[in-house]
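As you look at this complex, bear in mind that one protein chain is not there, while each of the others sits in place.
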Amino acid sequence: MKRLSAFLRGVYIALIFALLYMPVALMIVLSFNGSRSSYEWGGFSFVKYEALFNNEIIMEALLTTVLLGFASAALATIIGTLACIGLLAMKKKLQKTVTTVANIPLLNADIVTGISLMLFFSAIVGRMNNVTLIASHITLILPYVVLNVFPKLSQFDKSVYEAALDLGASPIKAFFKVTLPDIFPGVLTGFLLALTISLDDFTITYFTKGQGINTLSTLIYTNRIRGILPEYYALAALTFIAVLFLILVMQIVNMRSATSGNNRAKAQKNNY
Amino acid sequence: MLTNKKSLWLSGPYLVWIAGFIILPLLTIFYYAFTNLQGGFTFENIVGAVTDTANIKAFGLTLLLAAAATLIALILAYPLAICLAKLGLKKQKVFIFLFILPMWMNFMLQMVAINVILEDNGIINYLLSALGFEKIHIANTFGAILIGMVYDYFPFMLLPIYNTVSRIDGDLINASKDLGAGAIRTFFKITFPLSFPGVISGITMVFVPAISDFAIAEMLGGGKIMLVGNIVEMSFTKGHYYQGSGLALILMAFVVISSLVSGGDAEAEGGAILP
Partner (left out) sequence: MKKIFNLKSLLSVICVVSILALTLLSLTGCSAKERLYLFNYGDYIDPQVYDLFEQEYGIEVVCDEYAAPEDMYAKFVSGSAKYDLICTSDYILEKLIGEERLAEINIGNLENFSNISEKQLEAVRAFDPDLKYTVPHFWGTVGILYNTETVKREDLKSWKCLFDGSYKGQIVMPNSERDAFFVALSVLGYDANTTNEKELREASELLKKQKADVQAYLLDEAARVKVESENADLAVIYNGEAYLAFENNGKLDFAVPEGGTCVWLDCFAIPKDAVHQDYAELFLDFLCREDVAAMNFDYIYYSTPNQAVIDALDSEILSESAIFPDDSTLEKCTVLKYLGAETEKLYSELWKNVKS
């Protein structure tokens, strides 16, 4: 009976797993398909990869997507980490109010956020450009940075920082030498998460990009009228691998910080 | 720096950001929603948004679709969360990671992949006809959008439920069984109530993006199905900013109501998309 239910559980997990991975697996397999068809096998081939790397428009969009991701994630991480220090010094009530407002883009529908930014930018600067695009992305991802950094910072033992100050370190030096190493896992996951969200975004970009610029998402969307291009298969396979890598790094950072946290907790327990 | 009141200044850029890129843009939407073409104050855009027959129909369709997507995701995700929670700890971590991963493949490419599968001459129909069945027509229908939504939002449902289910103390369940409760009774008396916060959080996290979507409907619906998001998007691409803003406000009201139901726990949302 017990074995049977364990077996059934395994079957269910496998079933959902298969459904979830079917589209991904399909894209990867078909990326090596020599024929254009989605179900006839035309022999193993790299033509789709060749087509992808020769397609200037897609490559440019890919570059834009990555640059945009890094630029906005970096700025958001800086603003967000500084913000956490300030937030910690605030009274609880004020802190709560500020973070609630800051989390609006997280809760709100993306389409409303996108439109509000578009209307706002057209009112103040007229037309969209790369700066409006980066600013919009930062708005979208800033809450994720704060949500990752803030808990780490509030766990941070202030006395260590104060000790550094007492030993004559300047506040900035003390921050970089003492505080940052301790909260770094939070900062890094915040950065990576922000990056992933920026890379994946469609709606915000769609409404706030200027002329002559496309990210992968908006390019595929405008190209939807052309049906499915062969390049997409190769693109899907490659982005999947890139994302696998990103999330894996995030996981490892997370787990490492979790185990070090556990060890500390254990050590404290032993003291009692 | 950390204890000093001066460190308040460090959140300066953040506060300016919030004011400049969250509050002001939202006020701009409000301004447009309550202004007519001549620049005067009006309720017309709001009233129009909820009385226009096309909009009412779109609202009905959107709510139906979002509810269906949420329900299906819940039905699929809940048993999965329980199954996963019964695995060994190490295995759990790996599997959760694997179940979240496909979500991060570029969203548009996901839609492309689903289209490849669902098309009239796509994989499903190829398999069906190879096995001697009738072809089914699902591309560009309500069903296609539903599949796309469930696929895209599934992890949002799975994670919060898993997070609560995996934290349920095994002793509680054993105690319940020791006291003579059957598996079903234990589920309804112990497991389900304890996982309830996760279920609510999952429902919000699927329902909110589902009612405001326009891209999935556009990519998988063949331009035949107009959700509220599509009408909002269309209003803006066709240049009807005032009406569009009115409708966007109504949409936002729906979002606010749905997140209030779950207590608007943004931190759960932000955290939950990470395994």
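Each chain carries a letter (A and B) given by its place in the written order, and its residues are counted from 1.
One rule holds for everything that comes next: contacts are C-beta pairs under 8 Å (C-beta built on N, C-alpha and C of every residue); 3 or more make two chains touch, one makes a residue touch a chain.
Just so it is clear, the model here is predicted, and its values are computed rather than measured.
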Contact list for the unshown chain, restricted to visible chains: A, B
Chain not shown: contacting residue from A:Ala89, A:Ile104 or A:Met118: A:Met118
Where the missing chain touches chain A, by residue: 56-57, 64, 66-71, 73-75, 118, 121-122, 126-131, 134, 180-181, 184, 188, 191, 210-213, 222-227, 253, 256
Positions on chain B contacted by the hidden chain, ascending: 53-55, 57-58, 61, 119-121, 137, 139-140, 222-224, 226, 231, 234, 236-241
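We adopt the following convention: only the chains that are shown with their structure count from here on.
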Contact set on chain B toward chain A in their complex: 1-5, 7-15, 17-18, 21-26, 28-29, 32, 76, 79-80, 83-84, 86, 93, 95, 97-102, 104-110, 112-117, 119, 121-123, 126, 151, 154, 208-209, 211-215, 218-219, 229, 232-233, 236, 241, 244-245, 248, 251-252, 255, 259, 264, 266-267, 269-271, 273-275
In the complex, chain A residues that touch chain B: 6, 9-10, 12-13, 16-17, 20-24, 26-27, 30, 38-39, 79-80, 82-90, 98-113, 115-120, 123, 135-136, 138-139, 142-144, 146-148, 156, 158, 161-162, 171-172, 174-175, 179, 189, 193, 196, 199-200, 202-203, 206-207, 216-217, 220-221, 224, 228, 232, 235-236, 239-240, 243-244, 246-247, 250-251, 254-255
